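For this depiction, one protein chain was excluded, whereas all remaining protein chains were kept in their positions.
Chain nomenclature is as follows: A and B, assigned in order of appearance, with residue numbering initiated at 1 for each chain independently.
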Amino acid sequence: MKAQTMRRIAPYLFLFPSLLLLISFVYAPALENMVYSLFSWSSVRIESRFVGLDNYRELFASQIFWRALVNNALYAVISIVFQVFFALVIAAVLVAGVFGPLLRNFFRTAFFLPSILPVTVVGLLWQLIYQPTIGLIDQLLFATGLQSLSHVWLGEEATVMMSVIMVSQWQWTGYMIVLFMVAIQAIPSDLYEALRMEGASRIQQFFYITVPGVRESTLILAIITIFGAFKVFDIIWVMTAGGPNNASEVLGTHMYRSAFRNDVSGYAAAVATVIFFITLAVGAVQIRLQRQD
Amino acid sequence: MDKLSRQTETGSERAARYGTLSLFWIFALVSIYPMIWLTLSSFKSSSEMFGNSWALPQRWRWENYVAAWDYGVSQYLISSVIVTVASTAIIVILASAAAYALVALKLRGRAFLYMAILGGSILPPEVSLLPLFRTVTALGIYNTYWALIVPYVAFGLPFTTFLIRAYMVKIPLELAEAAEMDGAGPFWTFWNVYLPLSRPILASAALISAMRVWNEFIFALTFVESESVKTITIGMMSFANALRGDWAVMMAGMVISVLPIFVVFLVLQRQFIGGLTQGAVK
Partner (left out) sequence: MSELRLQRATKRFGNLTVIEKLDLEVHDREFVVLVGPSGCGKSTLLRMIAGLEDITDGDLIIDGQRMNEIPAARRGLAMVFQSYALYPHMTVAQNMSVGLRIAGENKATIQNKVAEAARILQLEPMLDRKPKALSGGQRQRVAIGRAIVRNPRIFLFDEPLSNLDAALRLQMRLELSKLHDELAATMIYVTHDQVEAMTLADRIVVMNAGRIEQIGTPEELYQRPANLFVAGFIGSPKMNLVEAHSDGNVIDSAIGRYPIRVAEGPVTLGVRPEVIRIGCQDCSTTHSGHVQVVERLGANSFAYLDVGDRTLLTVELPGMTSIKAGEDLQISIPADKVLVFGGNGERLR
């Protein structure tokens, strides 16, 4: 009888540790966070006070919050352009055999390499590259007589956000290229051969076969990209910490500063809740797509 | 076939091909030159670094590396290795056990349980950060390796389980049934059939988990504060702040922090990319 019971519960024993960890350290905190957002409290004062939706009212009245949201959206749009559209084209060219296999592998590895770097290294490295006058970019501009284009890239409100976003593109576009290459390679080659028999050019092949062939993968990768854009934190924290003057603030940095620098935890929790609902919407779509296999 | 098409290409086609080629070389240069520059600069003196940005070092200053190492990079590296190895090992063991149960065992509510695990992947760490900070403090593990390992495992499980499950689904269920007929329990079948047959994906899963843990930022920034526990991603921040001005040594430290993952990547590139792509592309 004991063996019988054991047989019935054994399958759940395999899942138990994972579920326990997920519930205690992922799901429960996410829910707790929503509760926190209804209170006014801080780590120095023990007591907390129920304030209903006050934190949200404050949040939606805050200019920094809206600025952060716009920055996240900008981040998403630029990332889609580079990491989805641009990456798809590059991947298609690499797969199409325009170059020999050796050169193709070299390009693939070269594009992919930045994605394995820790974000701190990327951030610090590009801080140096963006240095006014002595940084690589300004040196390049001066050398080519374009010094009028020079900026204090990370120090001016007008340029800081784009500068940081471009670093992200530098780091992740190659990664997406590799993912797209795999998706394109999964398209049966006889489709291309059939179209080539009809005399289609490479560009026609791209639009008639490659694009429809990777439609679903593209959708998933686009969602992953948007997802990443709304939870971005690290690269910005390393490079600018949201400055100057909140010009490069995103929801993640806004939340972090509120929680761990300004000690307005209820407000921070409200920001986190907004991030939660945005990513939940995006993520729900992703899981639905991924489950279709 | 490529040869053939090359022989028959017209002049404009050839121009297009060379145009594409030069464009790709430029992209590749943009992609890797910053890393080359980082490496070269790490051997220069700080003044030489900006004064002679594009040149090779006048002298290869290995002492930059010694300085960086002694300045604390060694300690960060040790912390990173400990946290990464421990987290990766636990993630892979738990995820493969969960994946095995989801694939090969009789479960009630299998779809729900799978979603319960997979759902964790859509929760960004920011959302749980504040309560997690309190949990970690309450458990008394704040500022210890466990403050990193436990959350890393929890947040690493969904994707890793997804990855391993996708592989295990392809193992014929008849193998598990044959084992059952032979008197094997679920643990035997897991250990002697599913794990050995999943070795390729376990390698990929371990690599990806290790890379994610090694590069993780926000938890490492929040849950530890002593230099002796900081992992290298966060350690580099304090390191850089302390060394503002001594750029070359800082860059040497950066190279050191990249080196382990770089070497692993170059050696195991195939498993690396294989695993990443299996997760994201159908």
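In the analysis below, contacts are C-beta pairs under 8 Å (C-beta built on N, C-alpha and C of every residue); 3 or more make two chains touch, one makes a residue touch a chain.
These numbers were taken from a predicted model, which means no experiment stands behind them.
Touching the chain that is not shown, out of B:G11, B:G109, B:P196 or B:G245: B:P196 (per the contact rule at the top). One of B:G11, B:G109 or B:G183 touches the chain omitted from the figure, and that residue is B:G183. By the touch criterion stated above, the residues of chain B touching the omitted chain are 172, 174-175, 177-184, 188, 192-193, 196-197.
By our rule, only the chains that are shown with their structure count from here on.
Centre to centre, using the average C-alpha position, chain A and chain B are separated by 15 Å.
Residue ranges of chain B in contact with chain A, taken from their complex: 2, 17, 20-21, 24, 27-28, 30-32, 34-35, 37-38, 41, 50, 53-54, 94-95, 97-98, 100-102, 105-107, 113, 115-133, 135, 150-151, 153-155, 157-158, 161-162, 166, 185-187, 190, 211, 214-215, 217-218, 221-222, 232-234, 236-237, 240, 247, 250-251, 254, 257-258, 261-262, 265, 269, 273, 276-277, 280-282. Of all residues in chain A, only 7, 10-12, 14-15, 17-19, 21-22, 24-30, 32-33, 36, 90, 93, 97-100, 106-107, 109-114, 116-121, 124-126, 128-129, 131, 134-136, 139, 170, 174-175, 178-180, 182-183, 186, 216-217, 220-221, 224, 227, 230-231, 233-234, 237-238, 251-252, 255-256, 259-260, 265, 268-269, 272-273, 275-276, 279-280, 282-284, 286-287, 290, 293 touch chain B in the complex they form.
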